[in-house]
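Following this message is one structure expressed as structure tokens.
All protein chains but one are shown in place.
Right, subunit A next:
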Amino acid sequence: MADTALPAESAVAFQTPSIRRLIILSYWVAVIIGLPIWLYTTSIQRLSLSESQVISLQGQPVDIPVNLYLDDVDNILANSDHFVRTLQTSLQSCTSSAGLALVVSNAQSSTSDYDYRLVLKAGSADCKIDGRSLRWEVNRANKASLATQMTATLCELLAPRSSAADERRVVQYAPKVRLSFSLLNEEVFMEDSFSSWNMESLFQGHVAPLLERLSPLHNFSVESQTQVYAPLAFDPQRVDNGHVISRDQLTVFVNSAEWTLASGVTTDPVLHFLLFIPSKEHRPLQIESSIEHDDYFKAFLVPQWGGVVIYNPPALGQPLGPLPDTVLQDVLSIYKNQLLALLGVSANCRCITDSSDISQWQLDALMRRRTIENVNRSVDALNSIVKVVNSIQQMPVGKDVREDVNTALDALAKFYPPLPLSPSELLAYSARALSTSSHAFFNPGMLALLYFPDAHNYAVYLPLFAPILVPLFVTGIKEFKVWRKQRKQQKLDSHKKAE
């Protein structure tokens, strides 16, 4: 049957069989060459990250080296080596839990500026902080319990404990912090309201030195504003002498809907400090819990957000004018306390400090704490990058991501094991690790392509490819069969000829 059909078909065809085969072949060549090109051009660039290195950092504790030298000036101790060992073991628990590798030793020619010195002197039991050294005056009578006395103080100084409330209050570390000061008059009447405050000059004198002191930690920028109409969103409760804000009302005191407090200028965290002047009919405005203290100022903290001071001016019938400087000075000193609390500066210890607001020990302790936080956060961020990249296959990983990850790893390498650097240098490295690791995570190029349900994919591809593929295959197979048959025929013919 086929024998009779075949010649007829080839006779009818306007192409010779070889040309037809070339045409079909060229289609197939196009498909075969096109396929890898298509796959290559549509694949997502996913560079490999230093995964094993990142994963190995997870859960590794950081131990920042801290050296404490004992200097027994007046030769009070009979056996100073023994004392050093006692101190070392008794300080072990509080310092190691804070991520410090403390080494206590006898005084040597001190190796670096950032080592701590503990100077023992004879005198009335007293202690005095001077830079990184602690002068401890020992009453020779009760030197037996000296080590225990010292342990508590030194723990407090080197590794201050932070309570759950502290954890909640303290803002997350950011290299740049913006401080926003607002003077809010609830309502402006002709008297007893303040149209302005002398913030700029008083700030320079009172707060600026503190910010300068904190400059190794944060780079501060400052803004201030005055508002003449800042209504409350609730009605304070009326009592005999004035008004009282209940605890519940205090939590919604900040009327963010109507007080324009937000600063749209930066993406850095902003700490707000409000001075609220109640309207005349609300005065004196008290806070429920501290009602017994009858004074002009009421203050509270909003954790991680800022501080508020309520000032009830005495009814003097002053004309509308600037806030008296003496008042603002008091307000600023409250703000300073609030700022330090928000930034996580530990409480003062019982020792006498040098004149500045914050001692070197406190500053160092905070820097070490921030350093450890930053290292942990950046290790977390790197691990989450690895996890997310592995789990979401459509997520591109570009060169810049890899560079950021490597930069972060380089910075982190300074902590495993920690290099003997000053607290501020270590903080700088940890801040770099933190910023580059989050920069890597937030890389705009890492946006995973969208997910499409399979039904969508069929709908797009089937009408496109099915009509092309089926004839391609069918003609290919047909032509192959014809070619085989022809070959068989030729063989038969040649056999016949040979016979």
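One rule holds in what follows: a residue touches a chain if its C-beta (ideal position, glycine included) is under 8 Å from a C-beta of that chain, and two chains touch if they have at least 3 such contacts; residues count from 1.
Methods note: contacts and distances are computed from a predicted model.
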Choose one: "Ribonuclease H2 subunit B", "GPI-anchor transamidase", "Large ribosomal subunit protein uL3m" or "Translation initiation factor eIF2B subunit beta". The correct choice is the protein name in UniProt for the chain not shown. "GPI-anchor transamidase"
For the chain left off this view, which of A:D113, A:E200 or A:D454 is in contact with it? A:D454
Among A:P36, A:G264 or A:P463, choose the residue that contacts the chain missing from this document, as touch is defined above. A:G264
Which of A:A233, A:A315, A:L419 or A:L492 contacts the chain that the document leaves out: A:A233
Which of these, A:S26, A:Q172, A:Q204 or A:N241, touches the one chain of the complex that we don't see? A:Q172
Tell me where the left-out chain touches subunit A, residue by residue. 38, 42-44, 163-165, 167-169, 172, 233-234, 247-254, 256-257, 261-267, 287, 289-290, 293, 295, 297-305, 307, 329-330, 333-334, 337-338, 340-341, 345-348, 358, 380-381, 384, 387-388, 390-394, 438, 441-454, 456-458, 460-462, 465, 469-470, 473-474, 476-478, 481
